[in-house]
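Reviewing the structure listed below.
Note that this complex is displayed minus one protein chain, with the remaining chains in position.
Letters A, B and C mark the chains as written, and numbering starts fresh at 1 in each.
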Amino acid sequence: MSQYGFYFDKEKCVGCRACEVACQVWNDAVQTVKWRNVSNVIRGTYPELTGVNASLACMHCAESPCKKACPRTAISKNEDTGRVTVDQSRCVGCMLCLWACPFGAPQMGVKGRMEKCTFCEERPDGKIKRACEEICPQQAIVSGRIEDLILRSRQVVAERLSYDKQAEVILGHEEK
Amino acid sequence: MDKFTYFWSLIIVAGTIFLIGAYKNVFLKIYYIVWVNRRVQEGNGAIERVVTMPEISTVISEAMLQNRIKNRSTFLWSRHFLIFSGFMVLFFFDCVYTVFGHYLHHYLHYEYFVSGPGRACLKLCMEFSGAVLLLGLTAGLIHRIIYARQERTLIDVKLIILLWVVTLTGFLTEASRLASEPNDPFIAYSFIAGNLAPVLQNMHLAGSEAATAVWIFHATVTVAFFAYIPFSKFVHIIVAPIGRSITQNGNYGQMKRERITEGLL
Amino acid sequence: MPITTKTKSIYTAVVILVQLYFVYAATLFVDVHTPAILWVIGAAAASALGAAYYVFVVANKDEVGGYNGDFSLDERRRIG
Partner (left out) sequence: MAEQMTRDVINEIRGTKTVPGACMICPWHCPTENFVRNGRVEYVRGNEYAANKTSRCVKGISSIHSSRDADRLLYPMKRNSQGVHERISWDDALTQIAERLKANKEAYGPESLVYLWHLDSNEMFTHQLFGHLYGTPNLSGHGAACDQDRRLAAMATFAHPLPVKDYANSRFVMLWGADPFGPNEALHENRELLEAMKKGCRLVVVDPNRSRTAEKAHLWLPIKPGTDGAMALAIAHRIIETKSYDQAFCDEWVHGFDEFSSHVLSSGFTPEWAEGITGISRETIIAVADEFASTKPALMDGLKGLVNYTTGLDALRTVFALNVITCNIDGPGNLILKELAPIDMPVDIPEEAVTMSEQLPLGPCMGYPLSQDLPTQLLPKAVLDGDPYPVKSLFFHICNPAQSDPNTRLFEKMMAAVDLSVTIDIYMSETALLSEFVLPEASTYERAEVRESLWAGPQVVFAQPAIEPLGESMPLYEIVKGLAEKMGYGEYFQWNSWEDWARKQAAFLPVSYEELKEKGVWEGELRYHKYITDGVPTPTGKFEIYSTMFEEMDYNPLPVFTEEHRVKPDAEYPFQLINCKMQFHCGTHTQNNPYLMAIAGENWVELNTRDALRLGIADGDWVEVTSPQTSAFINARVSEAVQPGVARVPHGHGFGRRFGSIAKGKGTHINPLFETRVNPVSGGISFNECKVNIRKA
């Protein structure tokens, strides 16, 4: 029993949307339905602007709100990998999962049933990268076991401490 | 125990089962979702959305025409559309008939729906919509049995069978009633059951006992069907309009993602 | 425990009100002075008990029990 997830580095993402298309190409999804979405936000007035990109897909939450919100129990969570998937033959397309999801991850497919990131079901976990992760030109997306990802983000912060004098720019996992 | 005692006892039990199912599969879910969204909001997550009415064009394309099912297959869409339109129209006229034909005349005095032209009109409409429903259901049932393996749709076949039996016994009930009451003034409007009645008479199945037996059977399966709705795929009748209106055909997800991105600023 | 006893009680009350209404409607068809009405009342009483039992006891397992209060923080951490 382990939980896999995505690590996303907003400092590296340039919002090119290659992850979106890689996901569509690998999963043969329809060209308008995106399991992974990049959003770009710019705030402020010229020239004092701040902006950020975020590539968001299903987080395969430990306690999946979508799974609990589904009236048809069509959404299940794999015990071994923690991936959350939709059983297409049980789904009735009511979109309650989207209403519940804190990340807006489940997408209405063109066939009237919900689709979402399957964590690249066919790809063996830990052996190769997910499609979005593999394609990302900046390697802003990293997938792996949650414990490893937490370690990784700590390491990133630690590396940063070695040269950065401004403590407030340090982002990442804070201790609870 | 006469048939009405049985019927009302049954309705009370089935209604409760329906409400229990609605509690389990609708009320609890929505309560939970609202709660989760509020929690997320408190944790600086996505904002809770005020429920707004969906756009008319979306309602027409998604709810009325069900274009997404058309994308799957035209045959499936036509089946689903027959069932959808038949069921909704039949259900609507059934409600009208129950309220005006069976109920309100106990308090208000009118003949229009009890023995007047209103009754004839309702009968015609229900007969027609029932036929549409039966056609769609039969097509669906045959398709499911033939292509069960490819489409993995046997999962809801018992639901289809149940509704099919409900619709079929509906016609039988009316036919056996007409067979035992051949002087019904509106027999001409029952273009299916009216034609089925002589067949039953020829088969010596006419008579009030037979009619009562069929009536009771029809009542039982109908009530059972309604009790089964929240536990089955038919729950989408209740939740899909709610969920889809609130998520605005997916825009809600976009909003949440933008909100999260903003949080990363 | 997101769902409160008050909410459960309100839901159960609504269910019982619906049943009471059905009993009232049934009196149009079933003679109140015959023992047959007891069937109807019995069914209603049994259903009410059943509904209450379901809402207060059985459905507890369908409720969202151990929901993590720090949900959003935890989940948001994963995206950096």
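The definition used in the following text is that contacts are C-beta pairs under 8 Å (C-beta built on N, C-alpha and C of every residue); 3 or more make two chains touch, one makes a residue touch a chain.
Computed from a predicted model, the values in this text were never measured in an experiment.
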| item | value |
| --- | --- |
| Visible chains in contact with the missing one | A |
| Residue of A:22, A:75 or A:117 touching the missing chain in the full complex | A:22 |
| Contacting the left-out chain in the complete assembly, out of A:59, A:91, A:135 or A:149 | A:135 |
| Touch residues of chain A, complete complex, unshown partner | 11-12, 14-18, 20-22, 24-26, 31-32, 42, 44-47, 49, 51, 122-124, 127-129, 131, 134-139, 156, 159-160, 163-164 |
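Convention: only the chains that are shown with their structure count from here on.
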| item | value |
| --- | --- |
| Distance from the mean Cα position of chain C to that of chain B, given in whole angstrom | 22 |
| Centre distance in Å when chain A and chain C are each reduced to the mean of their C-alpha atoms | 38 |
| Between chain A and chain B, centroid-to-centroid distance (C-alpha), Å | 38 |
| Residues of chain B touching at least two other chains | 32, 36, 40, 45, 260, 264 |
| Junction residues of chain A - those touching two or more other chains | 10, 54, 56, 68, 102-103 |
| Contact set on chain B toward chain A in their complex | 25-26, 29-30, 32-33, 36-37, 40, 45-46, 66, 68-69, 71-72, 151-153, 155, 230, 233, 235-236, 239-240, 242-244, 246-247, 249-250, 252-258, 260-262, 264-265 |
| Residue numbers on chain A that touch chain B, as the complex places them | 10, 37, 39-41, 43, 50-54, 56, 65, 68-72, 89-90, 92-96, 98-112 |
| Interfacial residue positions of chain B with respect to chain C in the complex | 1-2, 4-13, 15-16, 19-20, 23-24, 27-28, 31-32, 35-36, 39-40, 42-45, 103, 106, 260, 263-264 |
